[in-house]
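For this view, one protein chain was removed and the others were kept in their places.
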């Protein structure tokens, strides 16, 4: 049962109807993005992202930069060169000139991380007004990870055997029971029924919610840099990666620059920079003579070692 | 067990230590606020707010306005008059010159409403890194409300008797069981232990979390106007009201203006304004001849009828 | 010479080219807005606004609200009713789901007021990189106002005769001379030429600049409420009013609600509300027994007296 349908259409029929009727517009259009509009890209077991609307394209970034820099931009010969220049030098405002609106269905514990990115617009399904659907995130076996023994924020080995079975059973049973009781409490069958805004407190953090999320491209790149990163929790990373696939088709030049300068790049500290210079000059540099702490040195080595 | 204590002190001892050692400062101080610093103000069954730090006072608002308006402010004879003028005319920037930092302990479902106020700084206790405490919000009997039958977002009568008992039993039992299983899943006793960032998904929305929340006075007033309002959910309103008590002592002049112009005031539409004028001119105005919908008329009547 | 043209086309030819080639899109389109796209709406003597892009329409507001409120919105029978409800109850997030991008040409002193609205994206023509055009705002005779004798922030009578002539002559002569010297300082004719980023400091605040300004509908309404208000400086109000004309065609339902609840409405304080109640009960209320200051009473009377 989909909270957004007002009538008898299935979600698939609604999407088909939305995609059946192109309208003429004088606005900039991004053909690569039109192909994604409204379609659900599955994420996790019951989640998805889908593009509801967008504004601008690669050319809109360039056009905005040319308002700023006027004739000064003549020397950058082409659009891609200008976009790369803007990203390299942290010029954020031209990227803010593109905007995207997504419909996202996601577990509450993912939503709680996501919402910390404040520079975005959000309309979330309200469990004060409406009743949540019975849908919970249960990790796939390959994502059922143990606590890392070396890193407080990380995951270690994948659980297997009886321990995995037990965890999955607990997650499923507790979710089912919590939702049964949620329905019981709401029920007006021979009783008043608890207020929705109270009953929801019984639901666990793996229940799915959904929202519209609207963000500009600069802030989206910031979100993606943090959340598509290997250190992000797997579950939000799955969403970030699905969004990356869409952005790549929307603004291919900007996305390529983002991959080169942000996703694939590295920030070196003054100390790290100094070590690299010494290494390039042939010096043997070790943690002991690097000026870095053990943790920093380990991360520094991670940047330059083959992955 | 308090997540913030680094050593063997109890929270009470820590607070006493923090309050025992005043330091000289050249900054503006608000004596009314000093008395609140660090002390826990209980909210709900296990929650609290407490003031960790503040910047500015009523005089700081006036001082900032005088930078803006220079000699132009001479005509407003006193500080209170100027503060009232600023609030009446929606001058927000002088109020932004005051800032407060609170430590808040609150149920997750309240935190999810609260965080929608984006213009604030937040550090939340992270259940990716650390283990949450076994503390859940269970409504007091007088707050166990039924769903409103006339308002999708509201509460109706208080539940009583067997229905109330059953709801409280379900909330308590499910919370207890969910937490037991959370601990089980984390346990490394003869097994690996599920990653904390995953195990937390089993916990219901009435578990308590905590955060530092830092906000300027303008945005705090906006929060309080919406959340201390009678239409706000009771649980977040309880926090808003506790904060009001503190703000009243911190910036008494600004708070009084806020009460008059925001909390106690009303926004009239052009139509409503027109109706009031007609009524003042002696005309009989009814919903039918008001130009308002039934809902608007009901709200309009609510503003002018005795409470 | 327009800073945005890359080639030999005139601005009119560029606009005609942009309007000549509609593309199919699956996105929501607002026919009322399509007719405005790219066209310059003149403001002041050399300024303009023009719509570069937009996202969403009235239906997008409703759609976002329905994500939030799900089945809870069934009771509001139609789109306009829901939009009015949202605005009446300060639900800002659905309005944030619409976005507009404008190209604005405006005097620097207007730009300095405008930029104080922080929740927007801006790309301004950079006088560090490029040379500003020789265009200055010179008030039309009917806007050449004296300082108000009762209000530090306001305008009084229109200047006439010799005083008006003298002021216009000074403004014109100083602007011309400042620009001549700007060009002289930049000139490399037999010399090095001062850096652009320095030479611009000689230019007065009535020189025109231009920018791309992108904002969501909620924040645009906030801007318009303050800047289309009778107390706003005439020069920025002229821009706000031109934008109002465009918004009216873009989101007619939302704009009508905005007119009723914001532009045409009034905020009453608790004291003012009390006075109205007393007046409706037949009591004679005067400033002396109102509890209001003289300034507040004057403003209160202004709300209820015929304009």
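Order as written gives the chain letters A, B and C; numbering starts at 1 within each chain.
In this section, a contact is a pair of C-beta atoms (placed from the backbone, for glycine too) under 8 Å apart; a residue touches a chain by one contact, two chains touch by 3 or more.
Treat the numbers as computed from the prediction; the structure is a model and nothing was measured.
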| item | value |
| --- | --- |
| Hidden-chain contact residue, picked from the options B:211, B:239, B:261 or B:300 | B:211 |
| Given A:69, A:109, A:125 or A:212, the one touching the chain that is not displayed | A:69 |
| Omitted-chain contact residue, chosen from C:185, C:244 or C:279 | C:185 |
| Contact with the hidden chain (one of C:9, C:112 or C:298) | C:112 |
| For subunit B, the residues touching the chain missing from this view | 3-4, 6, 18-19, 21-29, 34, 37-38, 53-56, 60, 63-73, 93-94, 96-97, 99, 101, 103, 121-126, 129-131, 210-212, 214, 216 |
| Touch list for subunit A against the chain that is not drawn | 69, 71-72, 75, 81, 84-85, 88-90, 93, 116, 152-153, 226, 231, 259-261, 263-273, 276-277, 279-280, 293, 295-296, 299, 303-304 |
| Residue numbers in subunit C that touch the chain omitted from display | 107-109, 112, 115-116, 118-119, 122, 126, 128-130, 137, 139, 144-148, 152-157, 159, 163, 166-167, 170-171, 174-175, 177-178, 181, 184-186, 188, 191-198, 200-206, 233 |
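Assume only the chains that are shown with their structure count from here on.
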| item | value |
| --- | --- |
| Category of the chain touch graph - line, ring, star, complete, other | complete |
| Gap in Å, rounded to a whole number, between the CA centres of subunit C and subunit B | 33 |
| Inter-centroid spacing, subunit C versus subunit A (mean Cα positions, whole Å) | 34 |
| Contacts with two or more other chains, residues of subunit C listed in rising order | 69, 72, 93 |
